[in-house]
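Left out: one protein chain. Kept in place: all the others.
In this document, chain identifiers A, B and C correspond to the written order of the chains, with residue numbering beginning at 1 in each.
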Amino acid sequence: MPTDASLIVRDKLRQFVAERDWGQFHTPKNLASALTVEAAELLENFQWLPTGKPEELNEQARTAIRHEMADVMNYLIMLADTLDVDLFAACQEKIALNALKYPAPLVKGDARKYTQYKR
Amino acid sequence: MPTDASLIVRDKLRQFVAERDWGQFHTPKNLASALTVEAAELLENFQWLPTGKPEELNEQARTAIRHEMADVMNYLIMLADTLDVDLFAACQEKIALNALKYPAPLVKGDARKYTQYKR
Amino acid sequence: MPTDASLIVRDKLRQFVAERDWGQFHTPKNLASALTVEAAELLENFQWLPTGKPEELNEQARTAIRHEMADVMNYLIMLADTLDVDLFAACQEKIALNALKYPAPLVKGDARKYTQYKR
Partner (left out) sequence: MPTDASLIVRDKLRQFVAERDWGQFHTPKNLASALTVEAAELLENFQWLPTGKPEELNEQARTAIRHEMADVMNYLIMLADTLDVDLFAACQEKIALNALKYPAPLVKGDARKYTQYKR
């Protein structure tokens, strides 16, 4: 993989953690917990919206959402770094698996089938 | 930003969703819910481990973890695409904010301070 | 507090765990992780629904939801047992705190105020 934006972020995170000597707390389990907590903080911004479509979000909500997305992403990059996972290769691997699991002709535009099949 | 690995994944996800006509279900709120569910499925792999250090993970667990990380990442990319967020710029913005919030000399290696400060 | 339904459940859970010698895995942290995973599994049943109102739930969904609610409740009871928390006293304590935090005249029926105030 070419040097890309995620590697720049990974290196900044390595430096951030090293400067604070926080690596000792960053077991994979603890990173996965922290990631889940951040995901829930992201969700919190949507929890009382009637439908959650983009037009229900004002600028303040969009900024909060962007920051929480960054928190999730940063923990994901740290976890991938700890476990030596190539995130984008994993994404493509999973998309290929999902394509087999949910054949387009079978599930196309069908909310009922969509919700029955757990992705 | 240069063409990078995340854009390749974004394009594959756009195609995957279009072929299944699933865009209608992908409000930001629903994507944030799905992302949180996947984060919890990631966490599930660690939930009964004594410490959650890497040496407690066998190959089967590592594969499951890689797949769940990919699920989180894929929803994050779809959410970023829907809300027009530049994920890696957001990551760097948040790291800079956190650097101000947690000055290294103040929080270095101190678990008590570390847990008191909510990141 | 009088003998009530939650104590019957607590005693059944104690027996279930003892028969399997699973208490060794039930640190408060692990129980909190498991509880979060079950909460997300509960949420999964709603994640692609347009609004999530009761009429969008069929019988199959309602059964799955009831079972996931039970999983959350069971972990909550086990965590309360481990930490010696009186759940219902805690509920009333928190309702009283929330009543101070969200005075009815200030927040009544106002979705904007409702979402700004984090509960």
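In the analysis below, contacts are C-beta pairs under 8 Å (C-beta built on N, C-alpha and C of every residue); 3 or more make two chains touch, one makes a residue touch a chain.
The model shown is predicted, which means the values in this text are computed figures rather than measured ones.
Undergrad: Which residues does chain C use to touch the chain missing from this display?
TA: Output for chain C: 1-2, 4-6, 8-9, 12-13, 16, 19-22, 24-25, 27-30, 32-36, 39-40, 42-43, 45-46, 49, 51-54, 57, 62, 65-67, 69-74, 76-77, 79-80, 82-83, 85, 87-88, 90-95, 97-99, 102, 104, 107-109, 111, 114, 119.
Undergrad: Using the document's contact rule, name the residues of chain B that touch the chain not shown here.
TA: So the residues of chain B touching the missing chain come out as 33, 36, 40, 44, 48-51, 111, 114-115, 118.
Undergrad: Extract the touching residues of chain A with respect to the undisplayed chain.
TA: 25, 30, 33-34, 36-37, 39-41, 43-44, 46-48
Basically, only the chains that are shown with their structure count from here on.
Undergrad: Taking each chain's centre as the mean position of its Cα atoms, how many Å separate chain A from chain C?
TA: 25
Undergrad: Which integer distance in Å separates the CA centroid of chain A from that of chain B?
TA: Between these chains, centre-to-centre, one finds 2 Å.
Undergrad: Quick one: which residues in chain B touch 2 or more of the other chains?
TA: 25, 30, 33-34, 36, 39-40, 43, 46
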